[in-house]
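If you scroll down you'll find the structure; I have some questions about it.
With one protein chain removed, the remaining protein chains of the complex are shown where they sit.
Right, chain A next:
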């Protein structure tokens, strides 16, 4: 069926005609997706439009997905829930699956990068939601992936924490230059962080939008409004208030 991950690619994601059906319900119906090295692509779409299904197919977590899927093996995933193992301390969670010399130093460096350098010995249950999600980021980044797959990584956080995390994501990307697929339902978040925004609808990529705004960006930048309008229109959200 679908070809799985492969290493040494110039393009981290090259997926064509991705299909997935659950019984009679066709969720993905030939979606095409390419991501260039270092590029941040946001994937928007209504609830149940198949965003997570597409991400799981790319992550190699869905053996039933069809189509031609070529994804770099150097990848890491951040889910909406932190998915830390409750029986491992924070540093043990970050080190999961790592081997070789210098693991301890790499783990410490990754935790410091997300601002949790002093919490390595804590249990996940002792952390707040935002801190746990930062550990999940450290766990992904410590592998130095070419590709980061993120499924609504800020979706479960309160508004203030979400803003801080978005800022952290921008900083981490600046430094590590990974390619990223950011699944989100938040139009502003997509415009804030992505180089390109895709809208998933009817099982395919229904719209593609380049975001040519200077960084760092803020939602009150003048260039934001027309793009936001365009995307909300595409997502079928009526604009209650005329800006």
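Keep this in mind: a contact is a pair of C-beta atoms (placed from the backbone, for glycine too) under 8 Å apart; a residue touches a chain by one contact, two chains touch by 3 or more; residues count from 1.
The rule is short, and it goes like this: contacts and distances are computed from a predicted model.
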Mind telling me which option in "Nicotinate dehydrogenase subunit B", "4Fe-4S dicluster domain-containing protein", "Protein-methionine-sulfoxide reductase catalytic subunit MsrP" or "ABC transporter permease" is what UniProt lists for the chain we can't see?
"ABC transporter permease"
Among listed residues A:70, A:119, A:139 or A:217, the absent chain is touched only by A:139
Looking at A:34, A:83 or A:185, which makes contact with the chain not pictured?
A:83
Contacting the left-out chain: of A:28, A:42 or A:59, that is A:59
Option from A:126, A:158, A:174 or A:233 whose C-beta touches the chain left out
A:126
Residues belonging to chain A that touch the chain removed from view
59, 61, 75-77, 79, 81, 83, 85-89, 96-97, 123, 125-126, 139, 143
